[in-house]
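The other protein chains are all here in position, but one chain of the complex has been omitted.
Up next is chain A:
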Amino acid sequence: MSAPTVVAPRPARRGTLKQRLLGPQNRNLWFWVFVGPFLVGLAIFVYVPILWSLYLSFFDARNTVTPTDFVGFDNYTFMLTDPAFLSSMGTFLVFAIFIVPVTFAFGLGLALAVNRTRWFQAFFRSAFFLPAACSYVVAALIWKMSIFNGFRSGVANGLLGVFDIDSVKWLSITTPPWYWLVLVTLRLWLQVGFYMILFLAGLQRIPPILYEAASIDGAKPGWQTFRYITFPQLRATSVAVLVLLLINAFQAFDEFYNILSNFGTYPPYARPPLVYLYYVALGSQQDLGRGSAGAIILAILIGLITVLQARFTREKRS
(Lines give C-alpha, C1' and ligand atoms only; values in the text may rest on other atoms or scores of the structure.)
Protein backbone atom coordinates (compact mmCIF):
# COMPACT_ATOMS: atom_id res chain seq x y z
CA MET A 1 0.00 0.00 0.00
CA SER A 2 2.84 2.41 0.83
CA ALA A 3 4.26 4.37 -2.04
CA PRO A 4 6.81 2.24 -3.81
CA THR A 5 9.15 5.15 -4.53
CA VAL A 6 10.69 4.58 -1.10
CA VAL A 7 12.64 1.63 -2.40
CA ALA A 8 14.21 3.55 -5.29
CA PRO A 9 17.88 2.41 -5.28
CA ARG A 10 19.39 5.84 -5.81
CA PRO A 11 18.20 9.37 -6.32
CA ALA A 12 17.00 9.65 -9.88
CA ARG A 13 19.51 12.15 -11.18
CA ARG A 14 18.43 12.14 -14.77
CA GLY A 15 14.76 11.81 -13.83
CA THR A 16 12.37 14.18 -15.50
CA LEU A 17 9.17 15.06 -13.67
CA LYS A 18 7.33 12.47 -15.73
CA GLN A 19 9.78 9.70 -14.85
CA ARG A 20 9.61 10.58 -11.20
CA LEU A 21 5.83 10.53 -11.29
CA LEU A 22 5.84 7.14 -12.94
CA GLY A 23 8.35 5.76 -10.44
CA PRO A 24 10.99 3.14 -11.09
CA GLN A 25 9.79 0.57 -13.62
CA ASN A 26 6.54 2.53 -13.84
CA ARG A 27 5.57 1.23 -10.42
CA ASN A 28 3.57 4.30 -9.52
CA LEU A 29 1.66 3.97 -12.74
CA TRP A 30 0.85 0.31 -12.06
CA PHE A 31 -0.04 1.06 -8.48
CA TRP A 32 -2.73 3.46 -9.67
CA VAL A 33 -3.85 1.20 -12.52
CA PHE A 34 -4.63 -1.53 -10.01
CA VAL A 35 -5.77 0.50 -7.03
CA GLY A 36 -7.38 3.41 -8.85
CA PRO A 37 -10.57 1.77 -10.16
CA PHE A 38 -11.38 0.33 -6.76
CA LEU A 39 -10.67 3.61 -5.04
CA VAL A 40 -12.96 5.39 -7.47
CA GLY A 41 -15.66 2.78 -6.91
CA LEU A 42 -15.25 3.02 -3.15
CA ALA A 43 -15.45 6.80 -3.29
CA ILE A 44 -18.53 6.89 -5.52
CA PHE A 45 -20.50 4.09 -3.91
CA VAL A 46 -19.40 4.38 -0.28
CA TYR A 47 -17.78 7.66 0.73
CA VAL A 48 -19.89 10.05 -1.32
CA PRO A 49 -23.17 8.51 -0.07
CA ILE A 50 -21.94 8.63 3.53
CA LEU A 51 -20.97 12.28 3.24
CA TRP A 52 -24.18 13.06 1.37
CA SER A 53 -26.14 11.37 4.11
CA LEU A 54 -24.32 13.51 6.68
CA TYR A 55 -25.25 16.59 4.64
CA LEU A 56 -28.90 15.50 4.32
CA SER A 57 -29.17 14.89 8.04
CA PHE A 58 -28.98 18.65 8.67
CA PHE A 59 -31.81 19.50 6.29
CA ASP A 60 -35.54 19.03 6.01
CA ALA A 61 -35.13 16.60 3.11
CA ARG A 62 -38.49 15.12 2.29
CA ASN A 63 -38.84 13.75 -1.21
CA THR A 64 -35.58 15.33 -2.28
CA VAL A 65 -31.85 14.65 -2.19
CA THR A 66 -30.95 18.27 -2.89
CA PRO A 67 -32.62 20.01 0.03
CA THR A 68 -32.52 23.75 0.79
CA ASP A 69 -34.18 23.96 4.19
CA PHE A 70 -31.40 23.85 6.80
CA VAL A 71 -32.65 22.69 10.19
CA GLY A 72 -29.45 22.21 12.20
CA PHE A 73 -29.68 19.39 14.71
CA ASP A 74 -33.50 19.16 14.62
CA ASN A 75 -33.46 15.81 12.83
CA TYR A 76 -31.08 14.39 15.44
CA THR A 77 -33.25 15.69 18.27
CA PHE A 78 -36.30 14.18 16.61
CA MET A 79 -34.71 10.75 16.14
CA LEU A 80 -33.25 10.66 19.64
CA THR A 81 -36.65 11.44 21.15
CA ASP A 82 -38.65 9.26 18.76
CA PRO A 83 -39.98 6.38 20.88
CA ALA A 84 -40.14 4.09 17.85
CA PHE A 85 -36.46 4.66 17.02
CA LEU A 86 -35.41 4.22 20.63
CA SER A 87 -37.41 1.03 20.90
CA SER A 88 -35.72 -0.23 17.73
CA MET A 89 -32.39 0.36 19.47
CA GLY A 90 -33.70 -1.66 22.40
CA THR A 91 -34.66 -4.43 19.98
CA PHE A 92 -31.16 -4.42 18.59
CA LEU A 93 -29.62 -4.61 22.07
CA VAL A 94 -31.73 -7.61 23.05
CA PHE A 95 -30.97 -9.28 19.75
CA ALA A 96 -27.21 -8.61 19.96
CA ILE A 97 -26.91 -9.69 23.59
CA PHE A 98 -28.38 -12.99 22.61
CA ILE A 99 -27.13 -13.68 19.11
CA VAL A 100 -23.47 -12.64 19.54
CA PRO A 101 -22.49 -15.03 22.36
CA VAL A 102 -24.65 -17.86 21.04
CA THR A 103 -23.23 -17.69 17.52
CA PHE A 104 -19.74 -17.39 19.00
CA ALA A 105 -20.22 -20.47 21.15
CA PHE A 106 -21.82 -22.55 18.41
CA GLY A 107 -19.19 -21.54 15.85
CA LEU A 108 -16.33 -22.36 18.19
CA GLY A 109 -17.94 -25.61 19.31
CA LEU A 110 -18.48 -26.78 15.75
CA ALA A 111 -14.94 -25.82 14.77
CA LEU A 112 -13.48 -27.82 17.68
CA ALA A 113 -15.65 -30.81 16.83
CA VAL A 114 -14.84 -30.73 13.11
CA ASN A 115 -11.16 -30.17 13.86
CA ARG A 116 -11.02 -33.36 15.96
CA THR A 117 -12.88 -35.53 13.48
CA ARG A 118 -10.61 -37.96 11.67
CA TRP A 119 -13.12 -39.15 9.10
CA PHE A 120 -15.13 -37.09 6.65
CA GLN A 121 -13.64 -33.85 7.93
CA ALA A 122 -13.98 -32.18 4.54
CA PHE A 123 -17.56 -33.37 4.29
CA PHE A 124 -18.60 -31.97 7.66
CA ARG A 125 -16.76 -28.75 7.01
CA SER A 126 -18.65 -28.25 3.74
CA ALA A 127 -21.96 -29.39 5.17
CA PHE A 128 -21.79 -26.90 8.03
CA PHE A 129 -20.53 -24.10 5.82
CA LEU A 130 -23.07 -24.59 3.04
CA PRO A 131 -25.94 -22.59 4.65
CA ALA A 132 -23.69 -19.50 4.59
CA ALA A 133 -24.08 -19.55 0.82
CA CYS A 134 -27.86 -19.35 1.08
CA SER A 135 -29.60 -16.03 0.61
CA TYR A 136 -31.22 -14.49 3.70
CA VAL A 137 -34.33 -13.74 1.68
CA VAL A 138 -34.76 -17.30 0.44
CA ALA A 139 -34.10 -18.72 3.89
CA ALA A 140 -36.55 -16.22 5.42
CA LEU A 141 -39.31 -17.37 3.09
CA ILE A 142 -38.61 -21.04 3.84
CA TRP A 143 -38.64 -20.33 7.57
CA LYS A 144 -41.82 -18.30 7.34
CA MET A 145 -43.82 -20.46 4.99
CA SER A 146 -42.70 -24.03 5.37
CA ILE A 147 -41.07 -24.40 8.76
CA PHE A 148 -42.87 -21.96 11.02
CA ASN A 149 -46.30 -21.47 9.51
CA GLY A 150 -49.17 -21.72 11.98
CA PHE A 151 -50.45 -25.10 10.83
CA ARG A 152 -49.69 -28.78 10.92
CA SER A 153 -48.31 -28.41 7.41
CA GLY A 154 -45.41 -26.45 8.92
CA VAL A 155 -42.43 -28.59 9.94
CA ALA A 156 -42.31 -27.19 13.46
CA ASN A 157 -46.00 -27.73 14.16
CA GLY A 158 -45.82 -31.14 12.49
CA LEU A 159 -43.17 -32.13 15.02
CA LEU A 160 -45.26 -30.79 17.90
CA GLY A 161 -48.17 -32.81 16.53
CA VAL A 162 -46.17 -36.01 17.05
CA PHE A 163 -46.21 -35.21 20.78
CA ASP A 164 -49.88 -34.18 20.69
CA ILE A 165 -49.10 -30.54 21.32
CA ASP A 166 -51.41 -27.86 19.82
CA SER A 167 -50.22 -25.89 16.81
CA VAL A 168 -48.36 -22.69 17.68
CA LYS A 169 -49.00 -19.47 15.72
CA TRP A 170 -45.30 -18.67 15.61
CA LEU A 171 -45.44 -15.35 13.79
CA SER A 172 -48.89 -14.02 14.62
CA ILE A 173 -48.82 -13.81 18.40
CA THR A 174 -46.62 -11.75 20.68
CA THR A 175 -47.15 -13.54 24.00
CA PRO A 176 -45.05 -15.60 24.26
CA PRO A 177 -42.80 -13.97 21.64
CA TRP A 178 -42.19 -17.05 19.52
CA TYR A 179 -41.17 -14.86 16.59
CA TRP A 180 -37.76 -14.51 18.21
CA LEU A 181 -37.28 -18.28 17.93
CA VAL A 182 -37.94 -18.02 14.19
CA LEU A 183 -35.56 -15.09 13.73
CA VAL A 184 -32.76 -16.48 15.87
CA THR A 185 -32.75 -20.02 14.50
CA LEU A 186 -32.67 -18.63 10.97
CA ARG A 187 -29.66 -16.43 11.68
CA LEU A 188 -27.84 -19.21 13.51
CA TRP A 189 -28.41 -21.66 10.67
CA LEU A 190 -27.14 -19.14 8.14
CA GLN A 191 -24.07 -17.80 9.87
CA VAL A 192 -22.68 -20.36 12.31
CA GLY A 193 -20.92 -22.21 9.49
CA PHE A 194 -19.10 -19.09 8.37
CA TYR A 195 -17.70 -18.38 11.83
CA MET A 196 -16.83 -22.06 12.19
CA ILE A 197 -14.56 -21.68 9.16
CA LEU A 198 -12.88 -18.64 10.75
CA PHE A 199 -12.29 -20.57 13.97
CA LEU A 200 -11.04 -23.61 12.05
CA ALA A 201 -8.46 -21.45 10.31
CA GLY A 202 -7.46 -20.10 13.70
CA LEU A 203 -7.22 -23.59 15.20
CA GLN A 204 -5.01 -24.86 12.42
CA ARG A 205 -2.54 -22.04 12.98
CA ILE A 206 -1.84 -23.07 16.57
CA PRO A 207 1.61 -24.74 16.54
CA PRO A 208 1.35 -28.44 17.55
CA ILE A 209 4.50 -27.95 19.61
CA LEU A 210 2.46 -26.05 22.21
CA TYR A 211 0.22 -29.07 22.76
CA GLU A 212 3.22 -31.38 22.96
CA ALA A 213 4.88 -29.13 25.53
CA ALA A 214 1.67 -28.90 27.55
CA SER A 215 1.24 -32.63 27.44
CA ILE A 216 4.79 -33.14 28.74
CA ASP A 217 4.07 -30.62 31.49
CA GLY A 218 1.12 -32.77 32.53
CA ALA A 219 -1.84 -30.80 31.13
CA LYS A 220 -4.82 -33.03 30.67
CA PRO A 221 -6.36 -33.14 27.20
CA GLY A 222 -9.83 -31.65 27.10
CA TRP A 223 -10.87 -28.66 29.18
CA GLN A 224 -7.44 -27.89 30.62
CA THR A 225 -5.75 -27.81 27.23
CA PHE A 226 -8.59 -25.80 25.76
CA ARG A 227 -8.61 -23.30 28.60
CA TYR A 228 -4.85 -22.65 28.68
CA ILE A 229 -3.68 -23.35 25.12
CA THR A 230 -6.41 -23.33 22.51
CA PHE A 231 -8.61 -20.46 23.66
CA PRO A 232 -5.78 -17.98 24.39
CA GLN A 233 -4.20 -18.86 21.04
CA LEU A 234 -7.48 -18.04 19.33
CA ARG A 235 -7.58 -14.52 20.77
CA ALA A 236 -7.02 -12.71 17.46
CA THR A 237 -9.68 -14.81 15.74
CA SER A 238 -12.09 -14.39 18.63
CA VAL A 239 -11.79 -10.61 18.62
CA ALA A 240 -12.37 -10.50 14.87
CA VAL A 241 -15.37 -12.81 15.16
CA LEU A 242 -16.90 -10.73 17.96
CA VAL A 243 -16.55 -7.50 15.99
CA LEU A 244 -18.00 -9.08 12.87
CA LEU A 245 -20.90 -10.59 14.79
CA LEU A 246 -21.76 -7.32 16.44
CA ILE A 247 -21.69 -5.37 13.20
CA ASN A 248 -23.78 -8.08 11.54
CA ALA A 249 -26.33 -7.87 14.33
CA PHE A 250 -26.46 -4.10 13.90
CA GLN A 251 -27.06 -4.52 10.21
CA ALA A 252 -29.89 -7.01 10.69
CA PHE A 253 -32.48 -6.33 8.05
CA ASP A 254 -33.18 -9.08 5.54
CA GLU A 255 -34.66 -11.81 7.69
CA PHE A 256 -36.59 -9.39 9.91
CA TYR A 257 -38.07 -7.57 6.95
CA ASN A 258 -38.97 -10.71 5.05
CA ILE A 259 -40.37 -12.65 7.97
CA LEU A 260 -42.30 -9.97 9.82
CA SER A 261 -43.34 -7.34 7.30
CA ASN A 262 -46.94 -7.57 6.29
CA PHE A 263 -48.27 -6.06 3.11
CA GLY A 264 -46.42 -2.76 3.42
CA THR A 265 -46.52 -2.49 7.20
CA TYR A 266 -44.16 -3.72 9.87
CA PRO A 267 -45.20 -4.45 13.44
CA PRO A 268 -43.72 -2.24 16.19
CA TYR A 269 -42.02 -5.20 17.90
CA ALA A 270 -38.81 -6.93 16.71
CA ARG A 271 -38.13 -3.92 14.51
CA PRO A 272 -34.36 -3.38 14.34
CA PRO A 273 -33.00 0.12 13.57
CA LEU A 274 -32.31 -0.49 9.89
CA VAL A 275 -35.83 -1.75 9.26
CA TYR A 276 -37.26 1.31 10.98
CA LEU A 277 -34.97 3.65 9.05
CA TYR A 278 -35.90 1.87 5.84
CA TYR A 279 -39.53 2.80 6.40
CA VAL A 280 -38.66 6.38 7.39
CA ALA A 281 -36.20 7.19 4.63
CA LEU A 282 -36.71 4.82 1.74
CA GLY A 283 -40.23 3.57 2.21
CA SER A 284 -43.24 5.63 1.36
CA GLN A 285 -42.30 8.30 3.92
CA GLN A 286 -39.21 9.41 1.93
CA ASP A 287 -38.02 11.49 4.88
CA LEU A 288 -34.36 11.42 3.92
CA GLY A 289 -33.28 14.05 6.46
CA ARG A 290 -34.49 12.18 9.51
CA GLY A 291 -33.52 8.84 8.00
CA SER A 292 -29.99 10.08 7.44
CA ALA A 293 -29.80 11.45 10.97
CA GLY A 294 -30.82 8.02 12.27
CA ALA A 295 -28.22 6.34 10.06
CA ILE A 296 -25.47 8.66 11.29
CA ILE A 297 -26.45 8.00 14.92
CA LEU A 298 -26.27 4.26 14.18
CA ALA A 299 -22.90 4.56 12.46
CA ILE A 300 -21.44 6.52 15.38
CA LEU A 301 -22.79 3.91 17.77
CA ILE A 302 -21.30 1.00 15.82
CA GLY A 303 -17.96 2.82 15.67
CA LEU A 304 -17.98 3.53 19.40
CA ILE A 305 -18.86 -0.03 20.37
CA THR A 306 -16.22 -1.47 18.06
CA VAL A 307 -13.54 0.80 19.49
CA LEU A 308 -14.58 0.03 23.05
CA GLN A 309 -14.62 -3.67 22.34
CA ALA A 310 -11.14 -3.55 20.82
CA ARG A 311 -9.83 -1.64 23.84
CA PHE A 312 -11.53 -3.98 26.28
CA THR A 313 -10.09 -7.11 24.67
CA ARG A 314 -6.62 -5.57 24.41
CA GLU A 315 -6.50 -4.63 28.10
CA LYS A 316 -7.41 -8.16 29.07
CA ARG A 317 -4.25 -9.39 27.40
CA SER A 318 -1.84 -7.42 29.68
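The rule is short, and it goes like this: contacts are C-beta pairs under 8 Å (C-beta built on N, C-alpha and C of every residue); 3 or more make two chains touch, one makes a residue touch a chain; residues count from 1.
The definition used in the following text is that contacts and distances are computed from a predicted model.
Novice: Any idea which of "Hydrogenase maturation factor", "Sugar ABC transporter substrate-binding protein", "Sulfate adenylyltransferase subunit 2" or "Alpha-ketoacid dehydrogenase subunit beta" UniProt assigns to the chain that's been left out?
Specialist: UniProt lists the chain left out of the view as "Sugar ABC transporter substrate-binding protein".
Novice: Thinking of the whole complex, not just what is shown, which of A:26, A:172 or A:224 touches the missing chain?
Specialist: Here the residue in touch with the unshown chain is A:172.
Novice: Which of these, A:16, A:204 or A:284, touches the one chain of the complex that we don't see?
Specialist: A:284
Novice: Of the residues A:70, A:223 or A:263, I need the one that contacts the missing chain.
Specialist: In the full complex, the listed residue that touches the missing chain is A:263.
Novice: One chain isn't shown here. Among A:122, A:138, A:159 or A:201, which residue touches it?
Specialist: Once the missing chain is taken into account, the touching residue is A:122.
Novice: Touching the hidden chain in the full complex, which residues of chain A are there? Just list them.
Specialist: Residues 62-65, 84, 121-122, 125-126, 145, 149-154, 167, 169-175, 262-265, 267-269, 279, 282-287 of chain A touch the chain that is not shown.
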